[in-house]
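Omission of a single protein chain aside, the complex is shown with its protein chains in their original locations.
Order as written gives the chain letters A and B; numbering starts at 1 within each chain.
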Amino acid sequence: MNNSGQVKSDTQQTGNLTIELTSLNKTYIVGGQPLHALQDINLQINQGDYISLMGPSGSGKSTLLNMIGLLDRPDNGHYQLKGRNTESLDEESRAALRRQNIGFVFQSFHLIPRLSAVENVEVPLMLSGVPAKKRRQKVIALLNDLGLGKHIDQLPNQLSGGQLQRVGIARALITAPSILLADEPTGNLDQTSGNDVTDILEKYNQTGITLLVVTHDSTLGSRARRQLKMMDGRLLGTSSNTQENSSLKGRLR
Amino acid sequence: MKTVDYFQWIIKAVAAQKRRTLLTIFGFSTGIAAVILLNSVGESLRQYILQEFTQFGTHIIAITPGKTETLGISGILNTVRPLTLEDAQSLARLPAAKQVVPVVMGTAQVKWGKRGRYTDVAGVTAPALEAWKLEIAKGKFLPYDNIQKPRTFAVLGSLVKQELFGNARAIGNKIHIGGQSFRVTGVLKSKGEFMGVDLDDMVYIPAAKGLQLFNRESLMEIDIFYSPEITTATFQKQVKSLLIQRHNMQDFTLITQDDMLKTLDKILRFVKYAAAGLGAISLLVGTVGIVTILTITVTERTHEVGLLRAIGFAPHQIRSLFLGEAVLLAINSGIIGYLIAMSLLFVAKLLLPGIPVGFNLWVLLLALAVSILIGIIAGWRPASQAAKLEPVIALRAE
Partner (left out) sequence: MTLRDLWRFSWHALIRHRLRSFMLLLAVTIGVSSVLLLTSIGEGARRFIHQEFASLGSRMMIVLPGRKETTGGSPPIYGTSPRDLTLEDAQALRTIPTITAVAPIIAGTATVSNQSLSREVIILGTNADMFKVRDMHLEKGKMLPQNSQDKATPVCILGAKLAAELFSKNNPIGQRVRIGEYRYRVIGLLQQRGESLGIDLRDMAIIPVRSAEMLFNSPALFRILLQLKQIGSEAYTTRRILQIIAQRHEGEDDITVISQDSVLGAFNKILLAVTASIGGIAAISLFVAGILIMNVSYISVSQRRQEIGLLKSLGASAREIHKIFLVESLLLVTLGSMLGIIFSYALVAIVRYSLTSVPIAIPWWSTLSATLTALIVGLVFSWLPSAKAAAVDPILALKE
């Protein structure tokens, strides 16, 4: 483990590099003072990785997530997504990339209050122009998978926290994205629901979807195969749950 | 995004806030209704007045003595060179002239036995019946007598007949006007009012007698009704040259119905547009209303905007979604405004049947077009603001 900030993935499969961040910086001006949200971030993520991003509040983890999700632009540095440089892209192209590759899960769910569960999940498909019947079939199937079969026509104000987040996950997954970004997905949920949600996220990661979870809950965070820590805008060392490391740990004992 | 989905989206969005939407539509549609109503009232007035003026036809030329056209009263004044009955006679010989009516008017006391009434007296000739669209109720109108030496006949307007004779028979009786006696040969049907003048409070006598009665040498006016096959300009020239020949100079004024109507129409149109403009003030306030509500709505749905952007909606798509809501509100208001206006107009028609009111497709289309335009204008800024929102900030907003 080196401390230069360079983090390499454990499973160095060539050709599977989905996300590559190089020397990313982002500074905000808050109340007249500059805030270095991201400082010289270097990160490589492969398809199928399960990464947790932890750190105290203000460490920049949400900012990093938003960067990766193309919701925000770095001040300098490079972000390559599936081999494409993203800095030079205009807003419309970024939107297209988001649509095709990324699914978001939010702490406060962000469901549209006037739409039912099934209608909420349909929105990404509607955006892509999928016809009504076809998309409804898909959505109902997915919602059933997630155990929400009985609630598909209910409005958000009729659902519990856990159910709401599951709808959120369904919406993130419905376009079959290659990357799933979750920002404090269990932050507004109780213990049980939180575990349920994490189980679901992991289940879909197993099918090959890259999962990146930002959390302040270390119990949750330690479930990830790669665990990144951030402090003051910098990525610190990593720890992982791979075989190699635990054997290393064993050797050191 | 499919068109069907787009429409479903904006309809659902607008319908989700029932009270807000209803109130917004109510406000804006009031403005639209106001404009339509006032425009209709203006148009009705215009048509009514024009109708009244053109009831005698449009191929009329009026000749008044003297050259100055001082608000049309020049005919009443004295003049050095009279317009005479002989002038009228020679004008009648023009081939395109259909009827020629010499006119002298005044007020006098008309007496029958002990009863008397001060009324308007019109000195005319036989063609006045057809030319002025008078209708005989009983008896006959003035006959085609020698224009210089007519018989002393008189025709009564319905009000005068009623006042002097009541239900008794008027025809054949002798009435006295200014010391001379006239025999009643006819009674007219009631004609009503025209621009504040009671047309039934009138007695018609031969023009020559009128000149005598009022002690005048000159007629006040000669009305010529001419054939529609000739142009106004051509006939005007003919009349002018004939009279100049007779008078050795142009000491008269020609007024064509065309000119009068054109001027009148201009004024009436102005009034109509002014009225519509009045309505437009309400429309303006209605627009302010739409902009306000849309702005508030966009602010409230900042989260939603952030979410949609996160999902992958492009800025221009966000804008078109909100713009669509604005236009939907506006179109609904336009339709409802139109319906409100039409209902009120139909109610008015029941009470005042004389009003020319009818379903007008153009008005509806115009109302819709204006609504859509205002919807776009009103919604542009709020929708653009929504489109410009940074997704990250939007998602974080309270």
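Note that a contact is a pair of C-beta atoms (placed from the backbone, for glycine too) under 8 Å apart; a residue touches a chain by one contact, two chains touch by 3 or more.
The shown structure was predicted, so the numbers you read here are calculated from the model rather than taken from an experiment.
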Displayed partners of the chain not shown (whole complex): B
Of B:2, B:20 or B:349, the one touching the omitted chain in the full complex: B:20
Contact with the hidden chain (one of B:232, B:292, B:317 or B:360): B:292
Interface with the unshown chain - residue positions in subunit B: 19-20, 23-24, 26-28, 30-31, 34, 38, 65-68, 70-71, 73-74, 76-80, 104-109, 117-120, 159, 163, 177-179, 196-198, 201, 213-217, 220, 251, 278-279, 281-282, 284-286, 288-289, 291-293, 295-296
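The rule is simple: only the chains that are shown with their structure count from here on.
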Touch list for subunit B against partner subunit A, complex: 1-2, 4-5, 9, 12-13, 16, 303-304, 306-317, 390-392, 395
Touching residues on subunit A, where the partner in the complex is subunit B: 66, 69, 71-72, 91-92, 95-100, 102, 104, 106, 110, 112-115, 123-124, 126-129, 131-132, 171
